[in-house]
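Note that one protein chain of the assembly has been removed; the remaining protein chains are unaltered in position.
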Amino acid sequence: MVKIGIIGATGYVGAELLRLLLSHPKVEVTALSSVSFEGQEISNIYKNFLSKTNLICESAHDVVEKCDVIFTALPHGLSEDIAKKALDNKKICIDMGADFRLSSEEEYEKWYGKKFTQPEIHTDSVYGLPELNRDKIKECSLVANPGCYPTTIELGLMPLLKNSLIKLDNIICDSKSGTTGAGRGLTLNTHFPEENETFAPYKVGAHRHTPEIEETLSAMAEDKVNVTFTPHLLPINRGIVSTIYCIPRDKVNLEEIHKLYTEFYKNERFVNVLPLGDTASIKNVRLTNDCHISLHLNHREDQIIIVSTIDNMIKGAAGQAIQNMNIILGFNEAEGLNLIAPAF
Amino acid sequence: MVKIGIIGATGYVGAELLRLLLSHPKVEVTALSSVSFEGQEISNIYKNFLSKTNLICESAHDVVEKCDVIFTALPHGLSEDIAKKALDNKKICIDMGADFRLSSEEEYEKWYGKKFTQPEIHTDSVYGLPELNRDKIKECSLVANPGCYPTTIELGLMPLLKNSLIKLDNIICDSKSGTTGAGRGLTLNTHFPEENETFAPYKVGAHRHTPEIEETLSAMAEDKVNVTFTPHLLPINRGIVSTIYCIPRDKVNLEEIHKLYTEFYKNERFVNVLPLGDTASIKNVRLTNDCHISLHLNHREDQIIIVSTIDNMIKGAAGQAIQNMNIILGFNEAEGLNLIAPAF
Amino acid sequence: MVKIGIIGATGYVGAELLRLLLSHPKVEVTALSSVSFEGQEISNIYKNFLSKTNLICESAHDVVEKCDVIFTALPHGLSEDIAKKALDNKKICIDMGADFRLSSEEEYEKWYGKKFTQPEIHTDSVYGLPELNRDKIKECSLVANPGCYPTTIELGLMPLLKNSLIKLDNIICDSKSGTTGAGRGLTLNTHFPEENETFAPYKVGAHRHTPEIEETLSAMAEDKVNVTFTPHLLPINRGIVSTIYCIPRDKVNLEEIHKLYTEFYKNERFVNVLPLGDTASIKNVRLTNDCHISLHLNHREDQIIIVSTIDNMIKGAAGQAIQNMNIILGFNEAEGLNLIAPAF
Partner (left out) sequence: MVKIGIIGATGYVGAELLRLLLSHPKVEVTALSSVSFEGQEISNIYKNFLSKTNLICESAHDVVEKCDVIFTALPHGLSEDIAKKALDNKKICIDMGADFRLSSEEEYEKWYGKKFTQPEIHTDSVYGLPELNRDKIKECSLVANPGCYPTTIELGLMPLLKNSLIKLDNIICDSKSGTTGAGRGLTLNTHFPEENETFAPYKVGAHRHTPEIEETLSAMAEDKVNVTFTPHLLPINRGIVSTIYCIPRDKVNLEEIHKLYTEFYKNERFVNVLPLGDTASIKNVRLTNDCHISLHLNHREDQIIIVSTIDNMIKGAAGQAIQNMNIILGFNEAEGLNLIAPAF
């Protein structure tokens, strides 16, 4: 059994990684760490783990020592040093945060206000969107696991961009996410009586996933792509819907686009292009690693509208990270991820 | 006291009209009608009216006879004949449905699949967006109360369109509505376990509010406006947020746009332009007749993003209808509508 | 206009008092205080007050100076000194907290861990359940506004206890409350992703409302009443349902009990005894000052089951306080409280 460690196990992403990895048949979660809860049983912090595991939170150092694959689920800026140490010790590191997602240090500094602390390992890292970078992921030891919003948008647009079918200067991405995306930290915005029965956008024109989206879409298009990205907070726990608006270069036929998408993703286990007429919905991907995509035109048929949905905690975080681990370790890519959404 | 009648009182819009009108100091709800519940007490159908009113559902005919102002809250196609009768009897009619919202019979037939049954009274009707048509409303006897989605979008864009500041060929309106907008009719989509904890768009590129939005925006711009409109269903009861994306004709300055909006709406009791930096949210307009608008730019500053929010049942339906009634009757426009949103 | 002050205006109870009092036709909210937000506009803290009031948070001292009636909405233990000062200055004080609810200092110390700081004014205070103590409230200057849970239970049981119809040694009160009851303070339990889609009791056998309930029920019965009280947290914003189980002294007839309740409450504006066959529900009292009570028997007909429901923030807090104020000031008891629940 491959030995797995989770650094930052008591945040929401860490806890979700643990839940999924405990059911993975080919690995063993060997060690966890948490700065805030060092020395405590994880089942005392998250009661859902009661009788499921006896793991105790240790130091990050111990986790790196004991494990073969290390998942870092930390606030940005804290993973680089740990990743360096893991790589120096020939371990595999999958980073759930933003530290390795942007290739340009300048962009990183502009959006995150920090410089790279370990610039030399950045070139070895691979952006972990398997549908885009599977071959590179296979060979790498350091994965930058994609952001949740970017995953929906990148999967939603890839077939169009790879085939140069749309204009690149103005793609609108209107995204809506459940509250787990905001994490376990207490805020007035996520206080139940304040968030229940309401809805609003946040960080309009200023969300840090913007440069990640633009960099990855530009790589797909092999040209500069400009997006307008607006995240909104939904009063539900899980799931993201991105409604994406783009303008075709030439007159389009929805059946042909649908055929293109279906063909493009036909070997992808986790991407489902819905039949024309259906609309993607969070309910059918919740608690799975799946991405559902539906395709539409506006009433004048001069805009393509793509609806792309995932579970933000799984395909948008922990599940995609496990998919990346499976690829690196040579496992079946769906190992531990054969999940069916509850119908209700 | 002016005598008020509600035709279609047992639908959600009718019930909300009744609730608000029972607290209006200058009118008396005199009669209600309901095809499904004729002869029954309204408080037996909606238990929230227990001990608040003893009104009994009558026939539509009786309501027109007894009342001075008639609100018709009916599925489209059913109001025209009643409105005709009301006008013939010198009554005022405020229609909550779509029958009089489109001036073009051709467009109406295209989207609603019917012809006008009383074409001659259509020219007398006024589209009841007070902020646009107050003077015409004052003089009219037949109001086409606006749709809920259109209200957010039209108020959100009016200052830009009236001042010719944006391009007209491609305005994106991404709208999200609470479930009361779908009414009281039972559907699988609004069955609690199916709608709870999910989110999705519906009728993408095909919602019937599209021609209403385009007609009204075009009137504001005095030129043809094209929109792409996508409605989504939120797992909450009340409220709409429209996130609107438009491209300025010239380089823009957000402060100047904000000043324009503030100035434009300075005398409007129910439209609030939020301070720059704030973001409009359903929570602050819920259960009120208010519209909150916040203004933003994308990160490249080449798109204006407008967030416009209302309570779909009040400013988007019953409240706006009462505002129209107040205007026609010469009352203070806010009579019966001095509502403050509960903070939670 | 009577001048009103709210001390602790930025907590949930304070904010709800402000919302309701701003619509009260016979009073003027003159001053607010908040320790945390002194000097700030209330509309900056609660955006729902934007354009509704320009009041600024001042010191508690200033509020007492400027106002005729002072509402104290503070954590327990902080109201006594302010109440003393208010009374010394011939003002009226209505305390929303627990400081004056228990007559026994010993019980208070046992449950709250503190002694009275102003014992001499306790004897002047009246427990503000108008349906029980209206005459005393009329004459007093210091009201102990009842707790939210106790209000449901006391109104639910009063007719049975006043008529000595049930056994007193073991009344079960299983109560469920929306999250606003927990206030504005951030906790993991009320963090949206933790509270959404779950349900559980809390403080089983140990909630501080227990002695208040027992003292008031004992006063009604003129004998010692023992209750078992279990509160639960509902994933909704507003409303309490108490399901109350009690054993009749003699064989009962549900019609007779119903007749007794109907008669008992026939002059009470805010207590509604539902027709037999109906079941009380939060939805019909939400956002009102009403209490709905429904009466049932178990299948063996040897237990009476009473379902009693209120809006915890209104009849359970701010609304009842205003009702008490109206009584003291000689206003119509329903002034400012003529509220109809939204049907949805």
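Chains: A, B and C, in written order; residue numbering restarts at 1 for each.
Operating definition for what follows: a contact is a pair of C-beta atoms (placed from the backbone, for glycine too) under 8 Å apart; a residue touches a chain by one contact, two chains touch by 3 or more.
Model, not experiment: these values are computed from the prediction.
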For the chain not depicted, the shown chains it touches: A, B, C
Residue, one of A:49, A:127 or A:331, that touches the chain absent here: A:49
Identified contact with the non-displayed chain, of B:154, B:195, B:290 or B:333: B:195
Residue, one of C:117, C:303 or C:338, that touches the chain absent here: C:303
Residue of C:84, C:269 or C:283 touching the missing chain in the full complex: C:283
Those residues of chain C which, in the complete complex, touch the missing chain: 170, 172, 174, 176, 193-194, 196-202, 204-206, 210, 226, 228-230, 232, 234-239, 241, 243, 245, 247, 279-283, 286, 294, 296-300, 302-303, 305, 307, 309, 344
In chain A, positions touching the absent partner: 12, 15-16, 19, 22-23, 46-52, 180, 197, 237-238, 272, 274, 278, 281, 283-284, 287, 290, 292, 313, 338, 340-344
Residue ranges of chain B at the interface with the undisplayed chain: 12, 178-180, 184, 186-188, 190-193, 195-197, 235-237
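Keep in mind that, in the parts below, only the chains that are shown with their structure count from here on.
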Touch-based graph of the chains, sorted into line, ring, star, complete or other: complete
C-alpha-based rotation, chain B on chain C, 0 to 180 degrees, nearest 5: 180
Centre-most chain [mean C-alpha coordinates]: B
Rounded Å distance between chain A and chain B, as computed from the means of their C-alpha atoms: 39
Centroid spacing, where centroids are CA-atom means, of chain B and chain C in whole angstrom: 37
Whole-Å gap between the CA centroids of chain A and chain C: 46
Multi-partner residues of chain C (each touching 2 or more other chains): 12, 180, 197, 237
